[in-house]
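Complex shown without one protein chain; remaining protein chains in place.
Order as written gives the chain letters A, B and C; numbering starts at 1 within each chain.
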Amino acid sequence: MRPTLEPVIHLRSAVALIGRFPALAGVDLDVESGEVVLLRGPNGAGKTTLLRACAGLVPVVSGVARVLGSDLVADRSAVRRRVGLLGHATHLYDDLSVSENVDFWSRASGATSADGRAALDRLGVASRLHELPVRSLSAGQRRRVSLASVLARRPELWLLDEPHAGLDAAGRDVVDGLMAEAASVGATVLFASHELERAESVAHRTVVVAGGVIQVDDSALEHGIPENPSRSDTEVSDED
Amino acid sequence: MRTEGVRGVVADAALVAGKDLRLERRSKVGLSQVLPFALLVILLFAFALDPDRRVLGAATPGLYWMVVLFSAVLAVQRSFGVEGEDDVLDALRLSGLSAPGIFLGKVAALMVQLLALEFVLAIAVAVFYGTEISGILLLAGVTTTATVGIAAAGGTYGGLVARIRGRDTLLPLLLLPLLAPVLISATRGTEVALGRDAGPGWPWVGLLGIFGAVYLTLGALLFRPLLEDA
Amino acid sequence: MTTTTTQAASDRRVAPTSTSSTATRVLGISSLVGLALLVIFGVFVSPPDAELGQTIRILYMHVPTVSVAYLAFLITAVGSAMYLWKRTEFWDLLAASAAEIGVVFFGLTILNGMLWGKITWGVFWRWEPRLTTTAVLLLTYLGYLAVRAIPADPRTRATRSAAIGLLAVVNIPIVHKAVDWWRGLHQERTIFGTTKPEIQGTQAFAAYLGLAVFLLLFAWLLIHRFRVAFLAERAAESGLGAAIAERRQEASESSATAVSHSEGDR
Partner (left out) sequence: MSTTGYIVVAWVGTFLAVGVYALWVLQRGRALSKQVAPEQRRWMKSTDTNAKDASQ
C-alpha cells in the first residue's frame, strides 16, 4: 500500500541553529505516512523551527534528519517541492490580487491556475474577493489565501504553524477538514497549535516540544484521545 | 509536472518577470516614484551647473547615466523589497522555481523598467538640455548593453542584501562601485554617439556587452547559494 | 611576546596564548631583516634613476604594495569559489583574512601613488589610469568588509562574502580596461609606465627585493590574520555546547507546565 516503510519524518538527536542559538537541541521524532501529529508546547519551545527544519529551510547541523526519504543534512532543498509550509507570515504580495497571488504560487510549484482557483473555493474565499489586492484583506482572509496556495500544490507533507490562528469558527472547521482529508489521501500532517481541544480531536497523536527537544511523545504512552480506527495507540508499532 | 533544464529556467524566468511587471503595473512605484525622481535629478543638475554655458551641455552624457544608475538602485531596492516582505523569500525557496530562473526573471523585469525609464529620460534630456540626438544605432547599442549589465549586477546584489536589515543603505555602497566601468563606458559611448568625441564608439559597446554577459552568468550561478543562505 | 615553548614540536606543547608559532616567528624575523635591507638599498645605496630621478624610490614602495594587494584579492576569489563549492570554514576564513590585508595594501598603494603624483605632477590626484582603477577597486572591497561586518550566522555571512569576493574580482580586468581606454589614451607618464625593464644593478635588486620582502610580509600577516579569524569563530562557537545544555535545561523546567495541560502558555 505505501511504497516505503520508512517514516515520512525521521529525526534522531537533530540540532538546528537560528544564528548561534540551538533552537532544536537534539530532537527525536518519527512521523508515519498518513498521520496527523499535533505539536504542543510553550512559545519559544522550537515548534516553528522544527516545522521549518522539516521543510528544509533551516539547516540541521548535527544528528539524523530524513524527510520523505531524502537526507536533510546532505541536501535540504530536495524535499521542498513535496512539502507545504504555512508559517506565521502568509507569503503573499500585497499589491497583487488574491487570484494573481494564488495563481503565481500554484504555477511556481508546478500546479495549474485551475488548482489555485479550486483551492481558493475549498478555503471558502468568496469569489468577489479574488480580484481585490491582498493588502485590503483581513488577517483571517489572508491566512485562507495562504492556505489555498499550500493546498494548490498538493503537498505530501503538510507543515502548519498554528493553522487555526486568526480564523473564525467556520475557517477552523475548514482547516480541520483539510487536515483530515490530507491524511485520508495518504499525505502526512505535522501542525503546531494552541487550540488544544480542537487540535486533539483531529490529531492522531500529540507531541510536546519544550526547550528544543521532544519532551512527551504520547505515542509512547497511553493518551485519552478517542480510539482512532486506522491507528492503534500502542507503542510505536512497526507493523503498519 | 515541472519542466526541468533550460526550458524550466526560461519558464520560471517568464513567470517571475510576469509577476514583477504585474506588480509594477499594480503598484506603479516605478512610474509614480522612480521616474519622477529621475526627472527631478535632471533638473537639479541644471540648477547645480549653470544651464546657459557649455558646462551642462558637455556633461550631459555623464549626467544622464548618473541618473540612470541612481534610478537603477531605487528600482532594485523596490524589486527585492517586495520579496523581503511577508517572508516571501521562504515561499520562493519552497516553490519549485529554480534559482537562476528567479534571477533571470527579476533581471528581465528590471531591464524592461530601466529601458522604459531611459527612453523617457532621453527625451527629457533632449528637451531640458537641448541636446540633439544623433548616432541612434550606437546609442541603442550602448543603452541596451549597459542596461543588461546594470540589471544583472543589480539583481545579484539585490538577492544578496534581500534579508539584511540595513539593505537600503548597503545596496548603493555595494552596487555603484561595481558599476563604475558601466558608467565610464556608457558615458563615453554616448559621447561618441552624440558626435562629441571623435574616438571609436563600438569598443565601448563591446566592453559593456562583456560586463553584462559576465554578471548575467555569475549572477545566475550565485543566485542559488544567495537565495539559500544569504 | 609568546610563551610557546620552542622545544621540538611535540604534541605536549603548551597551548599557544597567541597566534604566533615557530613558523610565523621565522617568517616574521626574515621579513624584518628583509625590510631593513630594503631600506638600505631602496633609500640609500641605489642611485637615483636617470629618467625618474629620486621618485624611483617611491616605486620601491608602490610596486610591492599593489602586487600584494592583487595577490590578496586573488586568494579571496579562490577562497570564495572554494567555499561555495566545499562549504568548509577554512576557505571562508582564508578569503576574509586575505580581503582585509588586501584592502590595507590597496590603501597604501593609493598613498604611494598620490605622493608620487605630488612630486611628478605637483598634485596629489590625477585621473591617471592606475590610480583611478585602484580607487574604484578599493571601494568594491570595502563593500566586502562592510558586508562581513554585519552580524549573521557563520554560514550566511560566508555565503554573502563569497558572492562579493567573486563579483569584485571579476570586475578587476573590466575596470582596468575601461579606465585605460578612458584615461590611458593620451600617453602621460603613468606610474606603471615607468618600470623600465632596463633598470639594473642595485636599482633592480632593490625593486625585486622589495617585492620578495613584501610577499614574505604578506604570508606572515595572512597566517596571523587567519588564526585570528579562526579564534574568533571558536570563541563565538564555544558557547554551543553550553547553549544546548542550557536549552535542554529549559525543557525540564517547563515540564511541569506541559504535564498540567495549563492553557496559559499562549
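Just so we're on the same page, a residue touches a chain if its C-beta (ideal position, glycine included) is under 8 Å from a C-beta of that chain, and two chains touch if they have at least 3 such contacts.
This structure is a prediction, so every number in the text was calculated from the model and none was measured.
Undergrad: Which is it among C:D49, C:E89 or C:D180 that touches the chain not included here?
TA: The single option touching the absent chain is C:E89.
Undergrad: Tell me which residue among C:K177, C:R225 or C:R247 touches the hidden chain in the full complex.
TA: In the complete complex, the chain left out is touched by residue C:R225.
Undergrad: What residues on chain C make contact with the chain left out of this view?
TA: 1, 15-20, 35, 39, 42-43, 53-55, 57-58, 61-62, 65, 86-90, 101, 104, 107-108, 111-112, 115-116, 118-119, 155, 217, 220-221, 224-228, 230-232, 234-235, 238
By our rule, only the chains that are shown with their structure count from here on.
Undergrad: Using mean CA coordinates as chain centres, what's the gap between chain A and chain B in Å?
TA: 39
Undergrad: For chain C, give me the residues that contact two or more of the other chains.
TA: Residues 152, 155 of chain C each touch two or more of the other chains.
Undergrad: Mark out which residues of chain A touch at least two other chains, giving numbers and ranges.
TA: In chain A, no residue touches two or more other chains.
Undergrad: What part of chain A is in contact with chain C in the complex they form?
TA: 15, 17-22, 25-26, 40-43, 45, 59, 194, 196, 208, 210-213, 215-216
Undergrad: Show which residues of chain C lie in contact with chain A when the two form their complex.
TA: Interface residues on the chain C side: 152-153, 155, 236-237, 239-240, 243-244, 247-255, 257-259, 261, 263, 265-266.
Undergrad: Touching residues of chain B toward chain C in the complex: what are they?
TA: Listed in rising order, the residues of chain B that touch chain C are 153, 156-157, 160, 163-164, 166, 170, 173-174, 177-178, 180-181, 184-185, 188, 199, 203-204, 207, 210-211, 214-215, 218, 222, 225-226, 228-230.
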